[in-house]
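What you see is the complex with one protein chain gone and the rest in place.
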Amino acid sequence: MLETTETVRSEYEPVQGRIAWIEQFTDQDKLYVISLPDDVELDHDPGQFVELFVPGVGEAPFSISSSPTKDGPLELCIRAVGNVTRALDSMEGGDPLGIRGPYGTGFDPEALAGDDLLFVAGGIGLAPLRSMINYALDRSGEFGDLTTLYGCKEPAEQLFPEELQRWDDSEEMAFYETVDQCPEDQTWEGREGVITELIPEAEFDPETTTALVCGPPVMYRFVIESLQEQGLADDHIYLSLERNMHCGRGLCGHCQINELYVCVDGPVFNYPEVRDKSEAEV
Amino acid sequence: MTERPRVAFFDFTGCEGDQLQVVNLEERLFDLVEVVEVVSFREAMSEHSDDYEIAFIEGSVVTAHDEERLAGIRENADVVVALGSCAAFGGINAIRNDQDFETVTERVYGDDADMIEANPEARPIESVVEVDATIPGCPIDREEFVQVVTGLIRGVEPTLPNHPVCVECKLEENECAFHRDEICLGPVTRGGCGADCVGEGTHCWGCRGMVDTPSEDAYTAVLEEHGLDAEEIVEQYQLYWGWQRPERATQEEAQ
Partner (left out) sequence: MTVRAVADSSVGRVDGMKTLAKSEFETLIDGLIDDDPRSVVGPQRRSGQYVFEELDSAADLALEYDLTALSPKKYLLPQYEQLLTYERTDGEYEMHAGTDTEGVIIVGVHPYDLAAIEHLDKVHIDTMGDEPYRKRREDSLLIGLTMQSVAPESFAASMGAATTDSGYDLLVTDIGDRFVVDIGSFEGNELLADLDTHSASHSEVQEVRRIEDDLRGRFERELQFPPEELPTLLAEHYDDMEFWESYAEQCLSCGSCNMVCPTCYCFQVETVRDLGGDSGYQQRSWDGCLLEEFASVAQGENFREEVAQRHRHRFMRKGLYVYERYGDVSCVGCGRCTRHCVADVADPTDVYNDLWEATNA
């Protein structure tokens, strides 16, 4: 007879990580730099996500912001909007938490090799794209021209300010930035207007360019339309989508878009995969 | 929140059954006072202090005096928790809200009715002050109380389950009251109680309030199917939802 009391080591058991340090970007958004135990390697693709467990509070999925081209701790850029994120918001360097993953289908650098890459990031959508942006910068030889468009609501919501500055200064990548509008109590010298306005301005060759898009749900439809107007074929567009992921493993059903599981088949999709799925809302 | 927050319990118009549930935590009460410092709790102690961070409020608001007292508590407390259905959404006290007030007082207090200085309606505390968390139930579920308290200490914003009682009723494998030709409010009532009443052989009375988006038309059709006329249907809704249901309707209209 089979043993009935053997302990299970399951996929649902996280490893204990530790907050190495935290960088505050805005009132709501922080970068959490998390060190993992020495014997654990994350080994992720850009665009994949982890499930982060705050004991006593719960678990939530977060896209990985760091690039696999860099050794070192895991970076997650997180907005405090739910219980787990608010609990994180009150945590400090040295605090322990649980991590499992990486999960999902991210960007496939091999499939993108040789392409010109156009990153379109709206708001917190920069968090997952940053992983691929830095990957492309670190291995710029593998790709063609690089361009990043970034838009957020207002100057006070800007993420990764120092890095954006470096991108802006960089020869390796063209960088365009906008804010929807600048309230009177803030200062902003750059341009105002929604992110779609940057698309016709950016210089890219639709034949050789692949767009990688991530932002709030309302953004996709407009960005896609604008990219299409510039002559980009549908299969040259990749989207990273967000859903409510409980298991991260294609079981709990929460992340389903029609027959697709965002946690397994995504979060990164080639646009034609989700184009006709009404629940994708793209 | 401090490491071991100071908490106080207050009762308004209600039966104190919810505080009793807290007392009934029994041995776990000792664990409770490990994590919080109880500074005021009429059910269990005689001392009282106005220095507290979390205020648990039981009972609904009925008099002008209630309103003042509640406003004072709100000023003292960082976190106000509505404890039980009367505080959360008017509860069973609101049964009389759509009835003629004088008839009600006369029926309840007879000749002394003149001396009663109550407002015509029983209202939840949220109609007077801002409420940070709600623990519905008549009486409350002890486990839910524990989760809310430990959550508050941990900085978790308590969220109520928003599935109907039927979910837990199925998980418990109770026989459905409708199968016995009884009426049950489970399909439109907020779950979280483990469908206790159905488990005990009766049906759900709606004591935890309505789910966020009750399918009221579909549910009314079910009741009609089971032979209830319009008046009987309203009676069903009225036991616990005398304040909540009209309030929901007004809000929906406003949108």
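All chains are identified by letter, namely A and B, in their written order; residue positions are counted from 1 within each chain.
Going forward, contacts are C-beta pairs under 8 Å (C-beta built on N, C-alpha and C of every residue); 3 or more make two chains touch, one makes a residue touch a chain.
Just so you know, these numbers come straight off a predicted model, no measurement behind them.
Shown as candidates are A:Asp45, A:Asp89 or A:Glu242; the residue that touches the absent chain is A:Glu242. Here the missing chain is touched by one residue of B:Asp50, B:Glu68 or B:Asp212, and it is B:Asp212.
Counting over the whole complex, chain A has residues 1-14, 16, 53, 55-60, 81-82, 85, 96-98, 217, 242-244, 246-247, 249-254, 256-259, 278-279, 281 touching the chain that is not drawn.
Residues of chain B in touch with the missing chain: 28, 31-32, 34-35, 146-147, 149-151, 153-154, 162-164, 166-167, 169-171, 173, 175-176, 178-180, 186-188, 201, 211-213, 215, 217-219, 221-222.
Just so it is clear, only the chains that are shown with their structure count from here on.
Taking the mean of the C-alpha atoms as each chain's centre, chain A and chain B sit 42 Å apart. Interface residues of chain B facing chain A in the complex, by the touch rule stated above, are 150, 154-157, 159.
Per the touch definition, chain A reaches chain B in the complex via residues 56-58, 83, 86-87, 90.
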